[in-house]
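The complex appears here minus one protein chain, its other protein chains still in place.
By letter and in written order, the chains are A and B; residue numbering begins at 1 in each of them.
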Amino acid sequence: MIPEKRLPVTFHSATLLLAIDLIGTFVFAVEGSMAAVQSNLDILGLMVLAFATALGGGIIRDVLIGAIPPNSICNWRYPAAAFAGGAIVFFQSSFVNKVPESLITTLDAAGLALFAAAGAAKALDFNIHPFLATLMGGITGVGGGTIRDVLLARIPSVLRADVYAAAALAGAAAMILALRLRARPAVATTIGIAVCFTLRMAAVHRHWNLPKVAGH
Amino acid sequence: MIPEKRLPVTFHSATLLLAIDLIGTFVFAVEGSMAAVQSNLDILGLMVLAFATALGGGIIRDVLIGAIPPNSICNWRYPAAAFAGGAIVFFQSSFVNKVPESLITTLDAAGLALFAAAGAAKALDFNIHPFLATLMGGITGVGGGTIRDVLLARIPSVLRADVYAAAALAGAAAMILALRLRARPAVATTIGIAVCFTLRMAAVHRHWNLPKVAGH
Partner (left out) sequence: MIPEKRLPVTFHSATLLLAIDLIGTFVFAVEGSMAAVQSNLDILGLMVLAFATALGGGIIRDVLIGAIPPNSICNWRYPAAAFAGGAIVFFQSSFVNKVPESLITTLDAAGLALFAAAGAAKALDFNIHPFLATLMGGITGVGGGTIRDVLLARIPSVLRADVYAAAALAGAAAMILALRLRARPAVATTIGIAVCFTLRMAAVHRHWNLPKVAGH
C-alpha cells in the first residue's frame, strides 16, 4: 500500500511484532498498576494507569507515524493484555508485594527492550526514515511511563533517570543497523532487544548516569 | 465509505449526535472555566481551560478512532459552544458563583452522560469493536477533565474520584448493549445517558466508592 521508495531498511514480520508487543504490554501494565497501588488509587484508577502505561507509548508512536486507528484501538488483544496485568496486581496484591525489587527492575528492562525494538520495527514498516524510526523506538519504550508520571503529577522519571531512554534508543538503533546489514527480522530484533536490555541492566547495577551541565 | 463487515452494532444518527455533543460541550466548558477562575487564571487561560475541558475528550477519541481532523477542528460550532461557556463564566462570574454546588454536580453528571453516549456512538460509526467503543465512550467523558487537571498540575480527579469514569463506561456499555438488542439509536442513547447519569448521581449522594487494594 505504502510506496517503499526511500528506504532499504524494512521489517515485515507481523506475528513476531504482535507477540513482542503483547508481552511488553502485560509487563508494563503490571508496573503501571503497582504505581497506582502506591498512590492509593481505586480499581478504576489502577486500570487507567495500567492502560496508559502499557499502551500510551505505542499509541503516541502509531498516531505519529500515521498508523491510525492505533493497534491498541483496533485490536482487542492489546487492552485485554493491559487489563489482565492490572487485574493481577489488584487481585493478587499480597503476592505482587512479595516480588523482589530486582525482578521488577529486570521485567521493566525487558519491557523497555521489547517496546523499543517493536516501535522501531513498526516505524520502518510505515516508511519512516531510520533516524526517526530510532526515535519512535525510544518513544514507544518510554512514552507510557511518561504519561503515567504526568497523570500522577510528578516529573517523568525518564527525564531524570539513569540510562533508561538512552538504552531504548541504543536498542532501536542496533536493530535498525542490523537490518541495514541485511540481518533477518528475527535476528535484528534479538540484537536490538539484547542491546537495550543489557545496557539498562548494566546501568542499574553499576549506577551509570548520563552527564549533566556542570554547576547545576 | 467505511466497510461495515465486522460489526452488527452501528449508530448512524448524525443530527442527534451533534446536538448531544454541543450541549455536553457547553456544560463542560462552564465547568472548566470555573476551575480556571478558582486557579486565578486570566481570560485567555480561562478560555484555554474551557476549550480543553470541553473538547479534549472528543479530540482524543477522534484521533484514536481515525476521525481526523477531529470534529472540533472541522466544525466551528464546537469551539463556539466551548468559548460561549467560557464567556458566560467570565462575564457573569457573580451569577455563576451563586449557582449551588448541587446544580453544578448535576450538570456535570449530565455532561458526562451525554459525552459517554456520544463517544461510544461515534466509535461504532467508525467500525470500532464494541469493547473498545465502550472505552472510547469513557475516554470522551473523562478525557477533557483529565487534561484540565494535568494543565493545573494536579492528579486527575478521575483517578481518585468516587464512581465517575465507571459511570461513563457503564453508560456507554448500556447503550451499545441496547443497540445490539436492536433498539433504535434514540432509544439506545436515552438508555445509555440514563444509566450513566443515574449511577453518577447515586454515587454522589450515597458516597459510593470503588474498592482499593487493602492496606494502602
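Here is the rule we go by: contacts are C-beta pairs under 8 Å (C-beta built on N, C-alpha and C of every residue); 3 or more make two chains touch, one makes a residue touch a chain.
For clarity, every value in this text was computed on a predicted model and none was experimentally measured.
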{"item": "Selected from A:Val158, A:Ala183 or A:Met201 as touching the chain missing from the view", "value": "A:Val158"}
{"item": "Contact residue for the chain not shown (choose from B:Leu17, B:Val30 or B:Val63)", "value": "B:Val63"}
{"item": "Residue among A:Ala14, A:Val99 or A:Leu210 that touches the chain left out of view", "value": "A:Leu210"}
{"item": "Touching residues on chain B - with respect to the absent chain", "value": "36-46, 48-49, 59, 63, 68-70, 73-74, 76, 79, 89-90, 93, 150-153"}
{"item": "For chain A, the residues touching the chain missing from this view", "value": "63-66, 68, 126, 128-129, 131-132, 135-136, 146, 150, 153-156, 158-160, 165-166, 209-216"}
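One rule holds in what follows: only the chains that are shown with their structure count from here on.
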{"item": "Mean-CA-position distance for chain B and chain A (Å)", "value": "29"}
